[in-house]
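Removed from the display is one protein chain of the complex; every other protein chain stays in position.
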Amino acid sequence: MADIQIYKKSPVEYELEKRRAKKSMQAQIIMFSLMIFLTLVSFTMVVAFNADILGFSKYFVIPILLLFAAVQVGLQLYYFMHMNEKGHGFAKLFMYTGMLLAFSMLLGYIVITWW
Amino acid sequence: MDLNKKFTPETWPANPERATLEAKNKFVGFWLFIAGEVILFSTLFGVYIALKDKGISGPEFSAQELYELPLVFVMTMLLLTSSLTSVFAMYHMKNYNFKKMQIWLSVTAFLGLGFLMLEVYEFAHYAQLGFTYNNSAFSSAFFTLVGTHGFHVAIGLVWITLLIFRNAKRGLNLYNATKYYTFSLYWHFIDVVWVFIFTVVYLMGVVG
Amino acid sequence: MSSVAQKRSFGATVWDWMTTVDHKKIGILYLLGGLFFFVLGGIEALIIRLQLLKPNNDLVSAGLFNELITMHGTTMIFLAAMPILFGLMNAIMPLQIGARDVAFPFINSLGLWMFIFGGIFLNLSWFFGQVPDAGWTSYTSLAITSEGHGIDFYAIGLQIAGGGTLMAGINFLVTIINMRAPGMTYMRMPLFTWTTFVASALILFAFPPLTIGLFMLTFDRLFGGNFFDHTMGGNTIIWEHIFWIFGHPEVYILILPAFGIFSEVFPIFARKRLFGYASMVFATVLIGFLGFMVWAHHMFTVGLGPTANAIFAVATMAIAVPTGVKIFNWLLTIWGGSIKVTVPMLYALGFIPSFVMGGVTGIMQGAAPLDYQLHDSYFIVAHFHYVIVGGVVLGIFSGMTLWWPKMFGVMLSETLGKWTFWFFFIGFHLTFLIQHWLGFWGMPRRVWTYMDGQGWNSANFISTIGAMLMGIGVIIFLINVIKSHVQKKPVPNDPWGDGRTLEWAIPSPPPFYNFAQTPLVRGLDSVWIEKQEGNESGLTPAEPVQDIHMPNGSIIPFLMTLGIFVAGFGAMYRLETSWGLPVLVLGLFFTFATMSARSLKDDLGFYVKKEQVLKDLKEKGGKI
Partner (left out) sequence: MKRLKNWRLFSLLAALTVFLAGCGQEELSTLLPAGQVGQDQFNLLLLSSAIMLLVIIVVVIIYLISLVRFRRSKVGEDHMPEQVEGSHTLELIWTTIPIILVLILAVPTVYYTYKLGDVTAMGAVDEDGNAENLVVDVTAKLYWWEFEYPDLGIVTAQELVVPMDEKVYFNLLAADVKHSFWIPAVGGKLDTNVENVNKFYLTFEKDSKNLKDGVFYGKCAELCGPSHALMDFKVKTMPRAEFDQWVVAMQATDGQMADADATDGEALFAQSCIGCHAVSGVGTTGAAGPNLATFGDRNRVAGYMDHTEESIKEWIKDTQKYKPGNTMPSFPQYSEAELDALAVYLMGLKVEE
């Protein structure tokens, strides 16, 4: 409980950690570009759909939109919110349970029971 | 825990946001809170999907006619970027660079503020057209879903402003590191919700 | 002179309780608050039963009757059963895992006050003469058209209390995740702790939908929303879905902790380890999970179509399997044991046949085509009182008598306890068994009266007599409490003699820091293990005696909730009075101000000095 132990990192450790942080920073920037890209594609697709340029069907566009959204959310959770790091077991457990429940509730609510 | 304990980048722990038991509790508790929010927002999404385009609003107020994608696109970019800036801020927090962290958080706050203003503008615009909260079931559901998100953004802004000013003088310690960190989690979560809002509400609304 | 001193000390005591963040005191407040509402809800039940004593009775009017059933159901579920269980969880669960406190003492107290203010808000409706009257389910076509502010009291009151519940749930979860003593692995946790964990997870996932539902109800009624107004495109079935997406998990939030209590009681009084611990844990988790997949079994007659009905029917029936696992594990726990029939054990023994009877009627209702007949008939009333009273309430009584000495340092009288049990138990079966047949014979529920000549007279009469017996049982319980507290005999650490879990190794009541030294846990039923190995104290410390960090008390939770409470009135009277809006804003502003005060002020708690701990230890006889 009380105070945490103050621990002074050795220069080597310190450097190592810095480098690691940098690396994960780089990964995050890449992921961010990916997110921007997905967003752009989503918006363009919809604009194109509306202008009837591509001739995609609605039933093609909507699943793609949802898929992109899901990917973006995964990136946010895993990279920006660090769910990929250690010590996030319970976070994963509850987030996944929550998402699973939300998904099945929405499914039940919209697909099988709604008229 | 001693609040005035000063750290150096060398002594600053690797995971400052959960270095003490209190911090760990907050950290876990906040994740659980977010898991609860997942259900909260999915309920709102369910309601919105069920009530989309329902009511007597007339054809000019259908999702397809109403929404304006350019505005939404700008809002999306603002919010996504603010997510990145808060990642920068956390990067500096881990490196015990208080000043840079504060700066990036201020940028985050400004981007968030921009988003919120645009949202207020959007709502006011719709209201002017006659699409108000009381207009139809669709309008109630729309404003409630998007408004709840906007409300979360507003709370986040107040929160981070308080944090920035409150700690400006005292600098980073293990007590407020958790607060900064949970804020960043919260902010990312807001972004997650927005991703679904622009997809399900706006893009899918325009697709029809 | 002395009276002044006394007065001041009385004020100081009140202040102490208002500002407390000690989980044991908060537990006691939850328990007492819950008991108060239980008696209130029970009195409402008695009036309901008296009205139905004979055909064409006119004890209460039609409108008042609807108010009574609504308030009875709402009070019992939200303000009696859940808070009493929270009381036990708060007081006992941290002890069971060897923690000094819960994870968020401040939020714990906030949750408590939100429950209390929410409960008061709801019940103030009686004084305003505008009482919720659309049933505890408040189906929206009726709830939207109901006149006066009755339903507003319901929506806002439950919103406040529900917020508190959500906080309590998160708090318990984090406590169990983070604050377990060394060696207390998940698979060594007592079952009451496990069920607290799962029930809290259910709270985390079930209450947000309720929040949204109540929000929409409030906005439809007070702020011009159109969610449920079908003339504006709204849809009342949305409410039914959302209510039951919350409502079905809710009933498992009630029953799982009760299951946990029984899983403690059987081993203690059969002197035998819980049979099939791992499968008990697994069944608990499974019940919790499945609980989210079956909500539409309350809506079989809504017209969702055969596919939905069939899927939800089968999903519902699946719950029989994990529940059966639990029942048989309990049976096998007492099988081959050495059963001592104390009062807690009596309740546990009464529970098994009663709950099974209620559970199997649940499965019958799960058969959708059969439910077309049973739904909204007295059969349903019989089913859920069999599981709630025969499961939850018996569990509550069992848990209260089991842990009363631990919480209050006072042993309840066994003799009076047995009287309570028999009156309550016999009255319970008398009241509700016959109601199954009333349902078969065509009696709908929620009827304020019935005509002569439909063959329902004698069954209703019997039912009412049973309720009276239950009332006598509860009165004896209250007498028991008062009597025992007047006599106040000191209680040893383990008054039952066969305690198995950590709470039985520390004084009754425990010191405010619980454990002088954090214990080391070496297995399931750790106190039992230590005692078997000859360690009379039942504890092996995991740390030397040292300073103990404890949180400061705070009045802020009370004030914060007060603000919301006031704002609630403002919202309600916004339309017809000029003061409504300012009061709403003022209340919310006040809450926000207290919130900021909390977050701006660093509250780091204080230390109990090592010397103090050692002194306490000596006073208590040297042992931990």
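Before moving on, here are some points about what is shown:
Think of it as A, B and C in the order they're written, each chain with its own count starting at 1.
We take it that contacts are C-beta pairs under 8 Å (C-beta built on N, C-alpha and C of every residue); 3 or more make two chains touch, one makes a residue touch a chain.
Quick caveat, the model's predicted, so the values are computed rather than measured.
Put simply, the hidden chain is in touch with C once you look at the whole complex. Here the missing chain is touched by one residue of C:Thr19, C:Thr301 or C:Gln546, and it is C:Thr301. Considering the whole complex, the residue from C:Lys272, C:His385 or C:His429 that touches the absent chain is C:Lys272. When the omitted chain is restored, the residue from C:Leu290, C:Ala313, C:Leu430 or C:Met470 that touches it is C:Ala313. Touching the omitted chain from chain C are residues 61-63, 66, 134-135, 139, 141-142, 145, 230, 235-237, 270-273, 275-279, 301-303, 305-306, 309-310, 313-314, 317-318, 320-321, 324-325, 327-329, 331-332, 334-341, 349, 352-353, 356-357, 360-361, 363-364, 366-373, 375-377, 437, 440-442, 444, 446-451, 454-455.
As a working rule, only the chains that are shown with their structure count from here on.
The interface with the greater number of C-beta contacts, when A-B is set against A-C, is A-B. One simple way to say how far apart two chains are is to compare their mean CA positions; for chain B and chain C this gives 34 Å. Distance between chain centres (mean CA atoms), chain A to chain C: 37 Å. Counting partner chains per residue, chain C has residues 177, 204-205, 209, 241, 245 touching two or more of them.
Shown for chain A are the residues in touch with two or more other chains, namely 1-2, 90, 94, 97-98, 101, 105, 109.
Touching chain A in their complex are the following residues of chain C: 100, 177, 201, 204-205, 209, 241, 245, 289, 292-293, 295-296, 299, 303-305, 307-308, 311-312, 546-549.
Those residues of chain A whose C-beta lies close enough to touch chain C in the complex are 1-2, 90, 94, 97-98, 101, 104-105, 108-109, 112-113, 115. Here chain C touches chain B in the complex through residues 103-104, 166, 170-171, 173-174, 177-179, 204-205, 207-209, 211-213, 215-216, 219-220, 223-227, 229, 232-235, 238, 241-242, 245, 596, 599-600, 602, 604, going by the rule given at the top.
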